[in-house]
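Here is the structure we will look at.
All protein chains of the complex are present and in place, except for one that has been dropped.
The first chain written gets the first letter, and so on, giving A and B; residue counts start at 1 in each chain.
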Amino acid sequence: MAESIRTGRRKPAGPLAYAALVAASLFAVGPLLWALSTSFKSPDAVLTDTSWIPSAPTLENYTIVLFESQVPRYLFNSVVVAGATVLATLVLATLGAYATARFRFRGRGASLFFILMTSMIPGIAILVPLYFLAVEVGVYDSYLGLIVVYTAWQVPTVLWMLRGFFQTIPTSLEEAGRIDGASDLRVMVQLVLPLAKPGLAAAAVIAFVYVWNDYLIAATMVSSDDKRLVSVGLYNYLSQYGIEWGQLTAAVLVTIVPMVVLFVLMEKRLVAGLSAGATKG
Amino acid sequence: MTVKSPEAPPVREHRPVPAVQARRRPSTRPRLLPYGLLLPAVVVVAVVSVFPIVFALNLSLHETRFTQLEDFVGLDNYAAILGSSAGWASIGRSLIYVVASLALAIPMSLGIAHLLNRPARFRLVFRALILMPWVISQTVAALLWRWLLNADYGPLGLGDVAGTRIDVFADPVQAMAALILVNVWISYPLATILCLAALQTIPAELEEASDVDGAGPFTRFRRITLPMMAPTLFVVAILLTLLYFNMVTLVLTFTAGGPFGATQLVSLDAFNESFSFFNLGLGAAYSVILFVFNIVFGAAYIKLIRSEGDG
């Protein structure tokens, strides 16, 4: 599997490859460097100081964002909602993926087809109905409403992904477990899940980032300020008087930090997990 | 991550199990277990997706007044879109936007993934940097790029490029090109990481073997890499296509459809009719049209990958 394959020797990168890597990195972070630069400029300097290195750097924007705004609260909300969504998605999708990967049963193909179809529904099509449904059921403007919607939104992708992953895990282990008299559920939880960890980690990261970035659902399902997610909260800097660039960019950078940390921590697992699941066609 | 046509059974089903074992516990395996495992996922997906899409279909067949359903009008809302040149123009622009974005994003992701797959100093740093746009929301991406590309005060200095002023937001073609560029910027990281993952499953020995054969890098890519990457590329294509067709926030913030309507996409029509103009019926019709495009493209990919498998 992935781990063993990686030990194979590939040609190290040459100067051309490094040049390409640097170019790609610049394309990727160029706009963010500009955001970084702007975040250290005072409101007056934002439009007048057009250099990439602020001539009079200030921490004012960060102070305001961290201590005088609701951004920390939004961050907390996003972490809670994204975290809960990841958990719920993994539980539902793991069960479903395991069932469809390991058992033959009537309606399996139809169920898989159904789940695939729902991922084709444009979010914009169902925002309004979802809103009314959420209000009626009493989950509008609550974490729960967001979590349920995001979970349902993520389950199809993650289920298909994990199904591919389970198919790469040999069944011999499970058979051995069954011979020892373990129940199907125990086999799944104690023998298969530990092997599926990389796949679960990769799925978790993808689902987490999705929730982190989403704007439309977050803006539709929640309206009180103390439950707002970070992607919507950034809209506070788009005022009638124009964009508060310094504070907006500072807020953006503050919100990137946890994601970068998450990525660096998860990088190995993410790639390894995906490589096992991704190619299983 | 796999998405495959459900009718086709997985290629490597890990059955049949050895006959002895199969005979040992044939009937004790609870028949209801798989249903029990799958049911929660199906239920949640059904409640959150199916009921609302049925609702949206129903909306699209009615006249609406704010949030009230009025007369049943059959396919009038669709006729209003498909019977007008503006409607077809939006559809055409959506297609250009999606196809051009795919044509850029997929080769680019593949190329970058290839670079990131080779041993290199600071590989983790490069990976982290290159994937960073992944965690930028569409609103922020649009605002930042609007500023960068601004001809008057943008830091890229497009106001004076060797004496010519490049104002991408004043030119229909350039505005669309810029929109596609930003779209690729926020979406290639996910594609890259999926491609990277797939590349890692290609045994290095295979590549070495082809080196010995004297095959050039392009032959190697075509003969070894591409076939092994096909399932992943298929998944990437589907994910990106869905993302692109349904894109609202980015377009709304970046160009809002202008200039001269050059970036007015079907998704933006759907958003405006539903949320800015309160024409929920017409908005629903636009989004159902999007749904149809998603399905058509999804089906086309499935067909494509199947015929590749046959050949």
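The definition used in the following text is that a contact is a pair of C-beta atoms (placed from the backbone, for glycine too) under 8 Å apart; a residue touches a chain by one contact, two chains touch by 3 or more.
Criterion: contacts and distances are computed from a predicted model.
Only one chain is not pictured, and the protein name UniProt records for it, out of "Aspartate carbamoyltransferase", "ABC transmembrane type-1 domain-containing protein", "Ubiquinone biosynthesis protein UbiU" or "Extracellular solute-binding protein", is "Extracellular solute-binding protein". Across the entire complex, the residue among A:52, A:113 or A:132 in touch with the chain not shown is A:132.
From the options A:30, A:96, A:122 or A:145, the residue with contact to the chain not on display is A:145. Residues of subunit B in contact with the chain left out of this view: 43-44, 46-47, 51, 54-55, 58-59, 65-71, 146, 150-153, 167, 169-171, 255-261, 272, 275-280.
Counting the whole complex, the residues of subunit A in touch with the unshown chain are 43-44, 47-48, 64, 68-70, 128-129, 131-142, 144-145, 148, 219, 223-225, 235-236, 238-244.
Keep this in mind: only the chains that are shown with their structure count from here on.
Residues of subunit B that touch subunit A in their complex: 1-4, 6-7, 10-15, 17-18, 21, 24-25, 29-31, 33-35, 37-38, 40-42, 44-53, 55-56, 59, 67, 111-112, 115-120, 124, 126-141, 143-145, 147-148, 153, 155, 185, 189-190, 193-194, 196-205, 207-208, 228-232, 234-235, 239, 242, 245-246, 248-249, 267, 270-271, 274, 280, 283-284, 287-288, 290-291, 294-295, 298, 305. Taken in their complex, subunit A has these residues touching subunit B: 2, 5-6, 8-13, 17-18, 20-21, 24-25, 27-32, 34-35, 47, 50, 52, 91-93, 95-96, 98-105, 107-130, 132-133, 148-149, 151-153, 155-157, 159-161, 163-164, 167, 170-171, 175, 178-179, 184-185, 202, 206, 209, 212-216, 231, 234-235, 243, 245, 248, 252, 256, 259-260, 263-264, 267, 270-281.
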